[in-house]
Every structure is written in C-alpha cells, then in structure tokens.
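One protein chain is absent from this view; the other protein chains keep their places.
Moving on to chain A:
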C-alpha cells in the first residue's frame, strides 16, 4: 500500500515538473518578446504624444469644425477592441474585454476586434462584429493601420456610426498594465486652459482641409500606439503570470518531495518492523 502511495507521488512530481518546464519556457519567450515590444513602445511614444498634443492644441486654439468634430447625436457606437491572440496571460485579456463590455452597456454598439481573443469573446456573445484582425499585433507597422482607419472613417462619414471608441491596455510599467478607453471620434476640444490661447494659426490651404488631413493621421497614430502598448502589456502580463506559475510549481514539487520522503521512510520503518517481528517469531 505504501509503495502504491509512493508511486502516485512520484507521478505527480513528474507531471508538475513537466508543467513547470512549459511555464518556464513561456516565461523566457515572453520576456524576450517583451524586451522587443518595450523598445517599440519607447520609439513610438514621442510620436504618439506629439500627435495627441498637437491635435488637442489645434482643436483648442482654432475653432475648427468639420464632420469629425461631432455635432450629431450619437446613435450607433463603434468599439475597437484590442486584445491578445493567445491566453495564459494573467488578467490581460479579461481586463480589457470586461472594460469594453462595461462601456458598451446601454449603447447601440458594433465591434471591430484586433486579436483572436477579442474576436472569440464578442463572436460568442450577442454582439455584431464588423471586422476582425487576428494575429497582427506582433508585427504591426503604421502602414497596416491605414486600411483599418480608412474603413472606419468611411463608415463614419457615411453616417453608419456616430462615435468611435478604442479599448486597449496601456503599458504603464512591466509590473502594471491598465485597460483604458479613449474616444477617437468625434474629436472634441478639451475644455478649460483657455488662458494660454495663442493667435489662431494660419492654415494652408484652409482649416477644413488641414483638419481633414490630420484626423486620419491622428487615428492611424493612435491606433498604432494602442496596438504597440497592448502588445507590450500582453507580454509583460504573460511573463508575470508564467513567473508565478513556475514559482507555484516549484513550491508544489517541494511539498511533494517532502511527502514522498515521508512515505519512503514510513515504508522502510514498516519493513524493518516486519523483519524484526518475523525473526522474533522464528527465534522463539
């Protein structure tokens, strides 16, 4: 009976060890991918920030109006949701998907998804998925965002949708990622801080033309930035999840080893007792 117990423990140790090998490997892969993703985030950030700052300032300082600055009531909203292509990344996927679902509540919403997990989530539920782009996050370039945003803008101009929101995960640090939502269209001038108002900029050839040229650029840049941030978040979430999984596996192996040794000792003790008892019986 004791040897059966020992066999069971041995088998469990072996299975935990092989799981740990997998989690260890995934951790290593994620951390090397994270390094590259972090570099990309750092390179894209100056562009991303300058773009946002410039667009915000242009809108604040110049009373520009076009189809993109709103004015119509929001009936239909479009949500762009960025999630990962694979699971096993801690709370990364569920965090951003939950946020998106919460934001969509009470709105007449349609969805465009980036990443397989987002497509699975919304496809299974009662949502209309207009388009999905699986497997693009890792090698996304700014050129890849153009068809996506062109499609968005065409729908917006045609009046199919009145609002575009973007849900992504901001890469705050390797330890923290934060699901966020931003409204891309209509762009609204931020209120307040009017004291720093400068002279109206001269627009060449006209404010409308300028704004209509800037908005697609703004959308592409923001989308690219969001994808890059999300991807880095995914990798760091996965790295952390796998690290703690490996730690847990280690702990489990230690515990199992302890009970294995105990079982082994118990078996030996019992054997000795049996032999002594047997020899005593023979000797007497």
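The rule is short, and it goes like this: contacts are C-beta pairs under 8 Å (C-beta built on N, C-alpha and C of every residue); 3 or more make two chains touch, one makes a residue touch a chain; residues count from 1.
Here, contacts and distances are computed from a predicted model.
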**OP:** Pick, from "ATP synthase epsilon chain", "RNA polymerase sigma-70 factor, ECF subfamily", "Phosphate transport system ATP-binding protein" or "ABC transporter, permease protein", the protein name that UniProt gives for the chain of this complex that is not shown.
**Re:** "ATP synthase epsilon chain"
Original post:
If the hidden chain were put back, which of A:120, A:162, A:217 or A:243 would touch it?
Top reply: A:217
Subject >> Candidates A:18, A:43 or A:261 - the one touching the absent chain >> reply: A:43
Original post:
Which is it among A:209, A:258 or A:277 that touches the chain not included here?
Top reply: A:209
Original post:
On chain A, what residues meet the omitted chain?
Top reply: 43-44, 46-48, 50-51, 54, 57-58, 62, 141-142, 198-205, 207, 209-210, 213-214, 217, 220-221, 224-225
